[in-house]
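One chain of protein is taken out of this complex; the other chains stay put.
Here is chain A:
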């Protein structure tokens, strides 16, 4: 029976990606000076699980890379080598290669790149580097078959782990298969006959238990290896319900004794002399790859390998825990035992159960803390489905508003039940809306988590020292925003490192700590998400910026405020960097940042103090689908003005409006003159001209500075569901979208930046000197 592995590929891809991510974050956390053994172990496990999975699914290229990676890691965790920054770099590079390979496999491709060989070479060199040094502990030699003191050990080894070798086809071995009916579930009952048939094909099957017993028991004498049997069983019942042990080694249902001989066998001191220094590395490689070892590992760490989940069920949990500890200890013992003179004593006690052997590495190792499996608590749903749900709930809210409006003319006393029902409906639909919106919400750590790596790489490329501090990673915001936030943040962080943080020497001269600090902070503020990127670097240089602005011919107000000057850095093509590097300096980044943020209805603010640092604050709405807006009236039409754009509103006086060269008009607020944008002129040229003092002026922030928008009336504040006009129509100038109001009518959402442009078209001579222009 051949098993189509491809159906499990997706599981492997997801698992491997998780392991890679875990490995990377652990590597970044790793402090080279005081490497935590537990951490090294965790990294090793992640690498090992990837290798196991890759081997099982035949992605040999990935298995190869992880293997080399593992070899070095293994020496690290055994403290034969001291971790160095170079190693961490090599590991990270290897992680990148693996990611690329994984991505390629996911598309049914293979990743061919010289970088693979390069990374492997570096890793191998690092692993070899110290192998010759006298400090290095002699690794265990390849276990020659002669050493197999007991036949069952051979059986155990023959049950090759995920990385299969020819050993799988060794002499027939008798396996004891036990299936717990209670754990196996329904599927077993229906497919029992089939199972028996399939097993019989593999070898001689002997049934030991009756049909009715809770534990089904067979003896299977076969040449196929353990994983193949497990695969077969996997189809009929949960792996957790299966117990598969070589018969001879397991007298009863006591699995732990099965492990012991396996360890004991490495121990006999007679093995010692066989190990010569020359063989060391090869022997090592072989050893890690040795089927017995791999399998043992898999059993030790349920939940890590693909098949590792086996012993995780409740019934045997206690047993497993014990077994694991023993195994861990045993492992420790046999890792360190066969070389170092210090542990010379250990092998002599070879035959003793590992429990009694004091682990060479110190106190007994605790099993690593497990995170609860995420699979039980979350499901993967396509974004489309969620969006559809959000749309429908939006409709529900609108329908409710329409109903509320139409019953408002009824007499509340005689129709009390309708009113009550409707207010219930309102509450429920609002709750529903919030609940549905929260599905799309994700913690911002999804973006933040990539920055430790970005900072590390960028800083080392520029030979600067930078510490990154993340705050408020749990702040939730819309998934769509998260994806679109990644790029701008990347730019900002790289900019901070390149332009903000000074070189260590400069910093010392300025009396600052050598390592700069970058803080990424996210928080909720009102209905907004605030993301802050701040550094304690040099800060923005006003004079330099002004000089550059003069040079580039960027128009500026007479006496530019600091804010005006800081905003210069968002102008396209504006860069104060003296040299263009591959990190920044082309003057494109900040322009893109501003554009991206504004596309999300957000705003960027800059705060800077020369010599103290720079703080860039991004304000974003919670979600892309709902907008906080103010409804304004123009003639008999209602428009929505996004709240993020609104600064203030003023009741205008006639004398505040000044005419410039007989055409354009400006509005005076305090000392400033803002261009006056008349909504009526833009949206219905034929409508009667509105006397300024009858309307109301809303001061809005636009990409080109502030402007005064003249509307007939401010109506109310709403949360509106944004709808696209382009779905069935086309882009309309001055309008970013549409929404449906409580009465069922459509209201257009104004785009203040575009209004400014239209206004300029209508009044070509509006003096631009009055406003700050960013040169667009």
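Here is the rule we use: contacts are C-beta pairs under 8 Å (C-beta built on N, C-alpha and C of every residue); 3 or more make two chains touch, one makes a residue touch a chain; residues count from 1.
FYI, contacts and distances are computed from a predicted model.
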Chain excluded from display, named as in UniProt, from "Fe-S cluster assembly protein SufB", "HEAT repeat-containing protein", "Glycine/D-amino acid oxidase-like deaminating enzyme" or "Chemotaxis protein CheW": "Chemotaxis protein CheW"
Residue among A:63, A:76, A:398 or A:497 touching the omitted chain: A:398
Of A:82, A:469, A:524 or A:731, the one touching the omitted chain in the full complex: A:731
Residues of chain A (touch criterion as defined above) contacting the omitted chain: 391, 394-395, 398, 637, 682-684, 723-735, 738, 740, 744-748
